[in-house]
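A single protein chain has been omitted from the complex, and every remaining protein chain is retained in its original position.
To keep things simple, chains are lettered A and B as they appear, and every chain counts its residues starting from 1.
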Amino acid sequence: MSVSRDELLKEVDTVCAAHRQQGSLVQCLTNPVVPQFTANVLLAAGASPAMCDNTHEAAEFCAIADAALVNLGNPTGDQLEAMNIVAECAAAAHSPWVMDPVAVGVLSYRTKFAKDLLRFAPTAIRGNASEISALAGVGAGGRGVDSTDSSLDAIDAARQLAAITGGIVAASGAVDVIVSRDTTITVSGGHPLMTLVVGTGCSLGALVASYLGAARRAGCSDLSAVVAAHAHAKAAGAYAAEQTTLPGSFAAAYLDGLYVVARDGFGKTVTIDQP
Amino acid sequence: MSVSRDELLKEVDTVCAAHRQQGSLVQCLTNPVVPQFTANVLLAAGASPAMCDNTHEAAEFCAIADAALVNLGNPTGDQLEAMNIVAECAAAAHSPWVMDPVAVGVLSYRTKFAKDLLRFAPTAIRGNASEISALAGVGAGGRGVDSTDSSLDAIDAARQLAAITGGIVAASGAVDVIVSRDTTITVSGGHPLMTLVVGTGCSLGALVASYLGAARRAGCSDLSAVVAAHAHAKAAGAYAAEQTTLPGSFAAAYLDGLYVVARDGFGKTVTIDQP
Partner (left out) sequence: MSVSRDELLKEVDTVCAAHRQQGSLVQCLTNPVVPQFTANVLLAAGASPAMCDNTHEAAEFCAIADAALVNLGNPTGDQLEAMNIVAECAAAAHSPWVMDPVAVGVLSYRTKFAKDLLRFAPTAIRGNASEISALAGVGAGGRGVDSTDSSLDAIDAARQLAAITGGIVAASGAVDVIVSRDTTITVSGGHPLMTLVVGTGCSLGALVASYLGAARRAGCSDLSAVVAAHAHAKAAGAYAAEQTTLPGSFAAAYLDGLYVVARDGFGKTVTIDQP
């Protein structure tokens, strides 16, 4: 049954409090462009990153971690195997894991790989509108790693994906669209400069994983965790945009913002709504 | 026939306008130290990065990208194969690609690999003076990844390389030397702090690729594109040096500078000349 906006907002508050008390230890299997930024995002937000993606250790670490991220940004032989291992281990242990289908729809190899990974029922999928549509089989993908669609256009695709996985699906963008099987939520805020800092999207997948871990500890829904993580990122983007209008300074200010709003609350720059 | 300085400056203006209108989608095969910085450089300058360097997808992405970068900073098995694939695909499609011969001359394996790659006639080669000289077969290489020669000493070597490849060759340094088969250009400006931020050189190779893509769209020469990219970087360095005298702050200010001068023009800090 669909959750009301008021119920959801209350649950988001609870999961934020739980995350503030203790962030998750997040195992990140991600692309080689963003591990440093992703780790700094998790640290600033109050979580603990560990980029353990080698086949010798992937399963052993998955048993220790609170949550995992599988980001398909540049899949190579050894890491691909580790991605399968972690998705399978997390699914078997009912531990939350997040899939980020970077550039799915653009490149055939990873599109097939991502679709195959769906059998391990990701707790959440976070991508841009083009990626979500392509993964649902209703779009042709974006331009490189960039979306060519608006998130609001991806609502139907997201709902189809959520019906397949039984999990949460988020299409991030100027407005984030987040759906469960029966509820659709939008998160608005942030700033366009976020698109000029590499890794703001990829690290959001890791933040989602961290909030999912906190939600499990607090007995909150996965939906509230995914919404909270997106709101955290949007609030940090708004904070950063108050400090600077330039992209290099914005990257540092965004990390500062994640830290500040984790401590002081997300404030009034973020709007959580039902469309 | 050699181009005059005035003709070149006019063409640089045209390629800058084209790049401002739309940056290129650049496929970057680069070393593991600099992908984040390289991506942020491209984003700040108005281009789109994609670090797709796995063998499953390298050819498919090359057909989509506007230009490619092959940086030899730490070549490993799988990436080496992808480098060959991308250089061959780009050459076959007459799509621009840039080679950055990092530490060629210092290490024998990559020196041989780089010389072999020349058969795919890189549209441009960008390195430091020691690397350019070693690749031309007239120098012993630098110290690690640093040049032990001045760029002006590498003019003859650069001309020899340009004669072999038929492309543009740039030896970057305090003064950048850029040669085609019949023209030699210098670009002066920037700031010594650029050498204390890792990736300013490597990301310049990616910026060259982006400008080459823009030049193709605007009907401008490859020479004007390479000069424009170097001028863009020098102007950003000068901007950054006005903000700070310390290397950590400089890195962010350099990205800010790339963004500002892309929008407002390179200003009077950069000098483009014929020696």
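One rule holds in what follows: a residue touches a chain if its C-beta (ideal position, glycine included) is under 8 Å from a C-beta of that chain, and two chains touch if they have at least 3 such contacts.
This one's a predicted model, so the numbers in the text were calculated from it and none came from an experiment.
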| item | value |
| --- | --- |
| Chain not shown: contacting residue from A:S2, A:N54, A:S108 or A:T271 | A:N54 |
| Sole residue of A:A90, A:V169 or A:A253 that reaches the chain not shown, by the stated touch rule | A:A253 |
| Touch residues of subunit B, complete complex, unshown partner | 31-34, 36-37, 73-77, 103, 106-110, 143-146, 195-199, 244, 246-249, 251-252 |
| Absent-chain interface as seen on subunit A, which is shown | 25, 32, 35-36, 39-40, 43-44, 48-54, 56-57, 60-61, 64-65, 78, 251-260 |
